[in-house]
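All protein chains of the complex are present and in place, except for one that has been dropped.
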Amino acid sequence: MRHLLSAGDLDLTEALLVLDTAEQLDRAIAGRDVKKLPTLRGRTVVNLFYEDSTRTRTSFELAAKRLSADVINFSAKGSSVAKGESLKDTALSLEAMGADAVVARHWASGAPERLTSWVRGSVINAGDGTHEHPTQALLDAFTMRRRLRGGEGDLEGLHVAIVGDVLHSRVARSNTLLLRTLGARVTLVAPPTLLPLGVERMFGDPVDVSYDLDSVLPTADVVMMLRVQSERMAESFFPSAREYSRRYGLDVRRMGLLPDHAIVMHPGPMNRGMEIAADVADHPKRSTIVEQVTNGVSVRMAVLYLLLGGAE
Amino acid sequence: MPAENASDDPRATGARSVLDSGDVSRVIDRMAHQILEKTGGAADAVLLGIPTRGVALAARLAGRIAIFEPVSVPIGTLDITLYRDDLRLRGVRPLGATVEPAGGIDGRLVILVDDVLYSGRTVRAALDALTALGRPRAVQLAVLVDRGHRELPIRADYVGKNLPTSRQEEVRVQLADVDGADGVFLTDGLYPGERGR
Partner (left out) sequence: MILIRGARPYGEDAVDVLIADGAIAAIGAPGSVAVPDDAQIVEADGLILLPGFVDVHTHLREPGREDAETVATGSAAAALGGYTAVFAMPNTEPATDTAGVVEQVWRLGSQIGLVDVIPIGAVTVGRKGERLAELGAMADSAARTTMFSDDGSCVSDPSLMRRALEYVKAFDGVVAQHAEEHKLTVDAQMNEGAVSARLGLKGWPAVAEEAIIARDALLAGHVGSRLHVCHVSTAGSVDILRWAKAKGWDVTAEVTPHHLLLTDDRAEGYDPLFKVNPPLRTAADVEALREALADGTIDCVATDHAPHSTEDKETEWAAAPPGMLGLQTALSVVVQTMVQTGKLDWRGVADRMSVAPARIGRIDGVPSSDGGPAGPNGGHGQPIEVGRAANLVLIDPDATWLVAPSELASKSRNTPFAGFTLPARVIATFLRGTPTVLDGALAATAGATA
């Protein structure tokens, strides 16, 4: 594995290796006063962020630092559109600084893949446009595996409902790809306006799609709520926040339709009261939202280790 | 595939037997006695094996100690991959589990156990890994074979067999729990087709 651009880059063996490595790393530092490993001493990780995302950047930064890598945060507001430095020139600069890995968050789908043609180091996609966010999918799978499969093996037979703005969601794409690789069944649930045209065949094999959340919940082991931005209302993807919430929001009544063991996930940041009710988000038994953040660090450590921990 | 697993059978590749199955059992028994003797009965000792064969050896030592004396020495596993100084020399290594012995290691006498002592770098990494795990009273080292060529100021407290070797040679240790049978072999480090050139 040289880069991590898409969750689809990982076959079952590689996906399990990432998850197992994350488990080992998590245990290696669990309960320790000094959460630091010397593994990536002397390696340089650049966080190249063209979009604000304190959450993701901090998670990668912590992961790299726990492995003793040097971390440079490079916030680039400019782009060739905004007359800033071009992506290529920025990439060449990072190359000249000796970046071993570039963690790239970009507003444009495919920008991390473009970077791979200009830098020698590994490129990790930390979210590109409306394309993918593979480390989010890995941390979600890690969380599901811990909660529902004792932290081992694949996710064969698990039914995961991904609910909300699939059209604009990189989380939905990466999760769908990875979960299917791990053997889970995915149902995408959204109003038709928030599903991409061609969604059923976007990954070759058919993807299950539903417009009716209530009918999906009783068989779901996991329900993953996606953030819905209220700007979408202005673009007529749905009429109002209230209507969206009524039809697709996860409230306490809907949570009651889930099987007892089912968990509720959200990649954050949440719109409480919109796609998820506060009582659901804070539910002590079902909600994994805080765990997801913790697990994110372990999974990103695993990805950094697997990309940078061996010979070049 | 962990690198420590020599997948090919040393007997089939023209290796020379150094210790046979009976020898290995006798050596392990002697090491068990030495541990009991040197630690005054191993009352606060724990055995921490370094994967892969160090773990099997630690289990064997604990088993023999329990037969010789009414004492149960806790065993654990110490994966040192994250602490190695040679990670960049090879493809990425899979991580193993570290399993703390029952009762932990704080204030205990930790005996690190490995199959072969060579450059000392593995033990150096193990000492770092140990520091992250806790604060033992003291640390000792037990190895089945010491083949020399140290690159660090490290020596073993318990040695099953001192085996002079050249750097080109390879020492292969087999233990029943891992390999199905006991034995120690010395190979010339060459593939069969390269011999005699």
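Letters A and B mark the chains as written, and numbering starts fresh at 1 in each.
Basically, a contact is a pair of C-beta atoms (placed from the backbone, for glycine too) under 8 Å apart; a residue touches a chain by one contact, two chains touch by 3 or more.
Just so you know, these numbers come straight off a predicted model, no measurement behind them.
Across the entire complex, contacts from the unshown chain go to A. Interface note for the absent chain: among A:E51, A:D70, A:E113 or A:D154, the touching residue is A:E113. Residue A:R173 is the one among A:H3, A:R43 or A:R173 that touches the chain missing from this view. Checked against the hidden chain, the listed residues A:R27, A:K65, A:K88 or A:R272 yield one contact partner: A:K88.
The missing chain, though absent from the display, is touched by one residue of A:T58, A:N73, A:S93 or A:T130; that residue is A:T130.
Touch with the hidden chain on the side of chain A covers residues 79-81, 86-88, 106-111, 113-114, 128-132, 170, 173, 196-199, 201-203.
Simple rule for what comes next: only the chains that are shown with their structure count from here on.
If you average the CA atoms of chain A and of chain B, the two centres end up 41 Å from each other.
Chain B contributes residues 79, 82-83, 87-98, 128, 132 to its touches with chain A in the complex.
Residue ranges of chain A in contact with chain B, taken from their complex: 17, 20-21, 24-25, 27-28, 32, 34, 36-39, 305-307, 309-312.
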